Each structure stands twice: as C-alpha cells, then as structure tokens.
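Report on the structure given below.
With one protein chain removed, the remaining protein chains of the complex are shown where they sit.
Every chain is named by a letter (A, B and C) in the order it is written, and numbering of its residues begins at 1.
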Amino acid sequence: MGFIKAKFNAPGGVHPAYHKDLAAEQPIAEMPLSASLVVSMSQHLGKPAAPTVKKGDSVLRGQVIGEAAGFISAAVHAPTSGTVKLVADVATAAGPRATAITIEPDGEDTWVEGITPCPDWHQQDKKEIVEKIAAAGITGMGGAGFPTHVKVSPPPDSEIDTLILNGAECEPYLTADYRLMLEKATEIWQGALIIAKALDAKTIYVAIEDNKPQAIAAMQEALPAEVGDAQVVALKTEYPQGAEKQQIFAVTGREVPAGGLPLNVGIVVENVGTTLAVWDAVVNGRPLTERVTTVTGGPVAKPGNVLARIGTSCADMVEFCGGTEGPVAKIISGGPMMGFAQADMSGPTTKTTSGLLLLDPTSVHAYESMPCISCGRCVGVCPMNLMPNELSQFLEAEDYETAEAYNVMDCIECGCCAFECPAHRPLVQHMRRGKAQVMLNRRKQAS
Amino acid sequence: MTMVIQTALTIGGAGLACGGLLALAAKFLAVKEDPRIEEINGILPGANCGGCGYAGCAAYAEAVLLKGAPINLCAPGGAEVLGHLADITGETAKVAEHKVAIVLCGGDVSYAPRKFDYNGVADCRAAQATGGGDKSCSYGCLGYASCSHACPVGAIEMVNGIAKVHRDLCISCGSCIRTCPRHLIKMVPYARTIHVMCSSKDKGPVVKKACKVGCIGCTICTKLAENESIKMEGFLAVVDYDKELDNDAVIEKCPGKCIVRI
Amino acid sequence: MTEYVLLIIGAVLVNNFVLTRFLGICPFLGVSKKLPTALGMCGAVIFVMTSASAVTWALQHLVLEKIGLGYLQTIAFILVIASFVQLVDIAMKKFAPPLHAALGIFLPLITTNCAVLGVSVLNVQLQYGFLKAVVFGFAASLGFSLALIIFTGLREKIDRANPPKAFQGIAIALVTAGLLSLAFMGFAGLV
Partner (left out) sequence: MSDLAIVSSSPHAHSGSSVRRIMLDVIIALVPALLVSVYFFGWDALRLTLACVITCLAAEALSRKAMGRNLGIDDLSAVITGMLLAFNLPPTLPTWMAVVGSVFAIVICKQLFGGIGYNPFNPALAGRVMLLISFPVFMTRWSEWTLPSPLAMDAVTSATPLGLVKTTIGSTGALPFTFDGTTMLQLFVGNQNGCIGEVSAAALLLGGIYLLVRRCITWHIPVAYLATVAVFSGILWMHHPQQNLPPHFHLLSGGLMLGALFMATDMVTSPVTKRGMLVFGVGCGILTMLIRKWGGYPEGVSFAILLMNAITPLINRATRPRVFGAPKGGKKQS
C-alpha cells in the first residue's frame, strides 16, 4: 500500500526558498534546563489563563500554574519544579500585554503527583480523552495555538468524518515536525487514533509535502494495522499547503465556507506535534511542558531541532545551538512567512514556538511604502482569491467598510502577497491592521 | 404687437401646462419630512468629525429630532450652536465644559530611545501590533502620527517624535482618542494647565530605564498637591481633573520632571 | 435600419456628448464618485433626454414653427426640460429616496445640463424627423451614460492616487477627463 498523491490544489501559492537542509538532518536534541523559565499565561488563542500561583510559591513539574479562563482558553503548567520568582505583566511580541510567571528551577525536575500512565488508551471513552486533553493544556502547536480540547469536542450537531494530520510544514527553514515524523511516527499514529476516537472520525489522512519523501515513508511504514481507513497523502510542495483551509481542499476537495470552520465540512485538522502531545497526555498522563523547536538560520552556529521546556529563553536555545556567528539582524519566532519578529532574544518560547529563526543582514527583506504598480501578482498568488492590492489601498485610506465588503476578513495572513510584491509593500501588515480595526468596529456596533 | 401677444401666450400656456403637471405630481407624490432636520443640519458646523457619536452632522441632526438625542453633544459648535438648537427644539441644556485633548506623554526622541528598528507601515496602530511598538517605553507615544492624521482640524503636530495638541485649535471631537493604540490621549478641561505628562504604569526602575521624563511613582506630588488632586494609580501619578490644582510646587519637586504646565 | 445604427454609433462614440462635444460636464464631474450614484444619474438622464427630445421636437414643429415663433426655441425648451427634471426629482424622492439623497443637487441641475438642451437644439438644427430625433436623444444620453460610467471607474482609481496638492480633487479629475477625451478621438471618422 503506497501513499496517495493529493488530487486537488488550492488557488494561489508561492515557492519560497526552503533552506530546510540547515536543520533537517539534525536529530531532536533535548536541552538542559535553563537557569530561569518565563511562562506566559497567553500562549493560545482566546482568553489568557488565570495565574494560580504567587511569588515565592514552590511548584512541581506539571503542576497547574494557570487555569483556563473560559471555554476557549487553555491551562498552563509548570515546566519543571522550582520556585516562582515573579508574576508580572510583560509586553508580548504580538502587542497586547500578558501575565508571565518566572520560575527558578531547583534542578530536581520532580513531577507533580497524580501523573498516571494509561498504556491502553482504548479503555478510555470519548469524554475522558477530551478531559485529559483539556487538563494537559494542549493547544495547536503549528502556530495559531487554538486550544485542542475545543477542537476535539465539536458541537453535537456537526458530524466529523475525517481527521487530517498536518505534517506539511510548508514554512521554510522549519524542520521540527519533519523530525517528529521521522522519530516518533508510531506515537503520532497512536495520537491520531486517540483524536479520531474522540471525534468519531472514520478516515484519517496524514498530509505531507512531497519534498519530504523520508517523512512520507516513515509515516507510511508506521501505519498501524488496526486502523481501517488511513492514508498518507503527498501534497504538492507549495506554500501555504499547511494552511488549514487550503490543506483540506488539497486532501479532500472540500471547500471550507468563507468565514466558516473546518468542522462545517466535517473535518478536523491537527498538527503532528499536537497529535504527539495528545498521545503523551492520554497514554503517559503528562501535561504539555516541552516542545520541539527548530533553531536555525544563517547566523546560528549549529542549527538543530531542540526539545526544550516551555518558557526557555530564545538566547538560551541559541546558546545550546552553538551561539551565533556573524551579525544577527532579525530574530523571528516561527517561520519566515508567518513568524513574529522579536526585539531581542530575551523572550521565552511558548507552546506555539515551532521555530526560532535568525537572519543575517543580507537576508532581511526591507518593506517600502512604494505605490502599487498593479502588477496583479498578489492576486495570482493569494490562496484565498482576494485582491490584496486594492485591499491594502483601501486600508491605507482607512476605508474599512469597503475593505470589509471586499472580504478582508477572509485573509489568512499567509504572506504570499507580500512575498511576491515587487513594490515591497507591507501588504500583510495592512491586512492585519485592517482586520483588527474591522473587528473593533463590529464589536462597537454590536454594543 | 400680435407677435408679442402670441409669444406671451405660447410661453405662458406652456408654463401653465408644465406648472399644472408639476402641481399634480407634487400633490400625489409628496414625501413628508421634518423641515427642522434640514434647518439643524444647516446650523451644525459641518465638520462631520463624529465627536457627537453619530455618523456625521446630518445624522446627528436627525437623531436630535427623531431619537431625542441630547442637544449639547456638538463640541465644535459650542455655546452658539447649542443656543440655536435649544431655540429650534425647545429643549434646554447646559453648555458642556470646554475640553481639549492632551497627549499624556513627554518622552520625545531625546528622552526615550527606540528598542528596535521598526520597518513597516507608518501608523501607530500598525506599529503597536508589530513587536509591541518600538519605543523603549511600552506605554509612551509611538510617534507615527495616527492621531495627527485623524484630527479633522490639524490641531495635532508631531514634535520631536511625539504628538502635541495645540489646545487653541482643538475642537474636542475625540477623533484622536479613538486612534491612539496606547490610550495616551485624554480630554481635559481647557482651564486646566498642570498635567502629569506620563502614562507608564511600570515600576520606577523600569520607567527610569526606558525614559528620562517618566513618572517613577515616588508619590511626592500627591503629598504636595492640595485636596488629593493628584492621586496614585498603581505606580503612576494621575491628575484628578474634578479637583482644583494650581500649585507650582508639584512641578518643581517632581524628580522625574514629568509634571508640567502647558 | 443602418441609418439608425450609424446615428447611434455616431452619438455614442464618435460625437460623444461629453467627450467630444463637451456638453453636460457638470453632472459628469459631479456624480462620478461612486458607481451606484452614477448609474442612477444615467437612468435619470436617459429618461429626461429621450423624453425631452420628443417633447421639444413636438413643441418646435407643431407649435413654434406653425406660428412663426422659432426664435423662442431656447426659452421654450428650457421651460419644458425644467418641468421634466422637476418631475423626475419628485418621483425619485418618492420611489428611490437613497438615490435621491445621493444625487443631491445634481438632479435638479439636469435642468441646466446643457446636454439636454443641446440634443434638443441639435435635433432642430440637423432637421431630424420625430423618430430620428427621439433615437438621437436616446443615443446621446447613452453616450453620456457610457462616458459617465467609464469616468466613474477612473475616478475610483484616481481617488486613491497621490497628485500634488494643487491638483487634488476636481483638477486631476479634469486632467483625466481630458485624457479620456483624447482616447475617444480614436473613434473619429468611424461613421
């Protein structure tokens, strides 16, 4: 039984230089504990978690230090045992301020009590699985950070028939998911079966770009015998194949309605890293306290894939990878297409930090505010079929009504338009700002 | 002579015919509307600043008559417009106190450096959403002039990288307040001249590191100021504009040099 | 039949009222900011111009010429046109208030739209028969509409342009109209 090729391909898309060779062959390396860990209460979409510890408290690994504050929220756990040094508001790279808890590890790394492995997860029913996922504080680890327990408990009226494991990793430079698929294929499959059980999904696809034949082979080989309808799907190598709506279309030919969710077409997509975390939570009973991050880019001396505790500072990770060689002009949390640039390396990693990318001055792209020359390239590459050229012009003129009428809210901020723009316009930034303003206006109107 | 009569008759006849037609049309197709709406619209300043909370002067005019909106919402119009509105509607209302906008940040480029090199759209809201803003102080004025662009009367000028309101030009419409992502702009009574030009809620050491004219939360001013007209909100001294304050001591004694008279 | 086709092509493209005869510039510049408003204006002008052509033809040939008062042409025509526009105004206020509000002052100004008077006078000058006069009036209003719609598209583009301060607004619109008129010269000699 071989893998199948994706029958469909979503509109648009670009082919950036991949640079995956920097870290692709580096096995996942576990990093020693840092001297201090900073755990943000806002590592996911939705409401930030509410801190449950105060300065001076001692905590154990896996202990809840932040409670989910609402349905769309996620719990946060202590990444190791130690003492709480500080609970304070800090500015995050994305803008809004959030509470963060600084922990000084005691070096013992003692697990909190009550971690009970359950090797035969089949005994657990749907409800228990979802509860365990929620208790483990798992969020989407591909980048957006949507709480996973919400995803795996769809409203009762929606029927989910398909689970797609997202192993596309279409972001250049990043190889964390690739390494996971090579090294943990069996566990990922088990995780997939657990999620499929929670969802009652009959079909499981693993979507991988066809520039990763080894990952395809590894996942193919590990395909468990017990599963009926499961398949590895090779996607055409094109950014953004990892974007949810585009991937669903590529794999199944179903179009998620504009403004809708994948569950509207009976599908749930989970990142492979998330799936592994689910396996860990359900089988080993362990909450999410660490993740694999690709530390890469020209100035990194020894790029690699690092298994680090959540809250490890970027500087420590880079140090673990041999430090830097030559000047660093840009520090990016995530990949080059959708990652967030950081002011410095002091910031901590979160559940969503899939990569830490350093760029030297020559590979930094500078935005200009040149006028649009209407070349139409952004229109051609937009995977959502929008017209970023005119949307950006409406938004520059602060005409939010027109931009909204022309579907600015459907923008997925993938960056294809700005990647192609010969006038070097900051198109994604315009969209992002426009979307925020439209949301603000809508809220104002509702109230 | 015949020609004159003929001319007069023809034109007169045609005119009568047309007039009759129009009269009929006006009768059968008439649309009722309150003539006062147009009248009020004419009295309003026509700046369409939106300060009243309605989409523009015309919308406000309609709201006053049809939805019973208060008649003292037009800040640019001031007492004069209020008087006219009172005459038309028969309502009475007090003139709202003359307020002007002020940007509560004094950390210009010479006092507060940049913490990274921002590359992108020159707009405060965009800059704030990209890395949290490039100013060393995470509460200070970013200086990308969004408020200045939003001001309908050009009352906000960028001086040394921060926004300054010309208080005599300000029409207190509040457009600037809505654009500032850091909520630095406040409406304060025109008569008041002493302000704490800082909005940083950070602790003293953090403020000191970020800006040379920030409020370090020393609380000296709160002790000097009469009847609690300056209060502490966390680590920040805030003027209570409901209480009198005219005391040069607070200005002289402020170690952060952030209390000023404008 | 060919005759009428040529008449229409002539009035729409070759001797476009706005772009080659330069009549009706006021609404052309005034209501070309948004497409829906422009379309409303087109409807109003098509109605007024076609019916005014018919009525003024009748007035000229059945009344004025019969009694030798041909020289009253202009004033009589304006009277008729003015009434027509008032009629449209009243009707629109009743049946399409948003459009009425959007057109604003430009609706009554069709009265002084020289294109309407122009077509009536041209009908007399060119000695068209009744049917031909009506067709010509209709074609001329089509030409006006075509120019207005094209220009509205351009206006939406140049509204986002960045002209020097002295040329912002109506100045750059006039420059654009001039260039559009230049392009329309290509139709010269077509009929």
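Here, a residue touches a chain if its C-beta (ideal position, glycine included) is under 8 Å from a C-beta of that chain, and two chains touch if they have at least 3 such contacts.
Predicted, not measured: the structure shown is a model, and the values here were computed from it.
Chemist: Of the chains that are displayed, which are in contact with the missing one across the whole complex?
Modeler: Those shown chains that the absent chain touches are A, B, C.
Chemist: Taking the full complex into account, find the residue in A:A49, A:A343, A:L356 or A:L395 that is in contact with the omitted chain.
Modeler: Considering the complete complex, A:A343 is the one touching the chain left out.
Chemist: Quick one: say which of A:A29, A:V227, A:L263 or A:V379 touches the chain that got left out.
Modeler: Of all options in A:A29, A:V227, A:L263 or A:V379, contact with the hidden chain holds for A:V379.
Chemist: Which is it among B:E38, B:E80, B:E97 or B:D117 that touches the chain not included here?
Modeler: The single option touching the absent chain is B:D117.
Chemist: In the full complex, which bits of subunit C touch the chain not displayed? Write them out.
Modeler: On the subunit C side, contact with the omitted chain comes from 35-36, 149-150, 153-154, 156-158, 160-164, 167, 172, 175-176, 179-180, 182-190.
Chemist: If you put the missing chain back, which residues of subunit A would it touch?
Modeler: Touching the missing chain: residues 10-11, 14, 16-17, 172, 245-246, 249, 255-260, 328-332, 334, 336-344, 357, 359, 361, 364-367, 370-377, 379-380, 383-387, 389-390, 405-407, 410, 413, 415, 418-424, 426, 428-429, 432.
Chemist: Which positions on subunit B touch the chain that was left off?
Modeler: 114-121, 126, 129-131, 134
We adopt the following convention: only the chains that are shown with their structure count from here on.
Chemist: More contacting C-beta pairs: A-C or A-B?
Modeler: When the contacts at A-B and A-C are counted, A-B has more.
Chemist: Cα centroid separation between subunit B and subunit C, in whole Å?
Modeler: Distance between chain centres, rounded to whole Å: 43 Å.
Chemist: Approximately how many whole Å separate the CA-defined centres of subunit A and subunit B?
Modeler: The computed centroid separation for subunit A versus subunit B comes out at 41 Å.
Chemist: So which bits of subunit B are touching at least two other chains?
Modeler: Counting only residues that touch two or more other chains, subunit B contributes none.
Chemist: So in the complex, which bits of subunit B are touching subunit C?
Modeler: Listed in rising order, the residues are 3, 6-7, 10-11, 14-15, 18-19, 21-22, 25-26, 29-31.
Chemist: In the complex of these two chains, what residues of subunit C are touching subunit A?
Modeler: 160, 162
Chemist: Hey, which residues of subunit C end up touching subunit B in the complex?
Modeler: 59, 63-64, 67, 69, 72, 75-76, 79-80, 82-83, 86-87, 90-91, 93-94, 97
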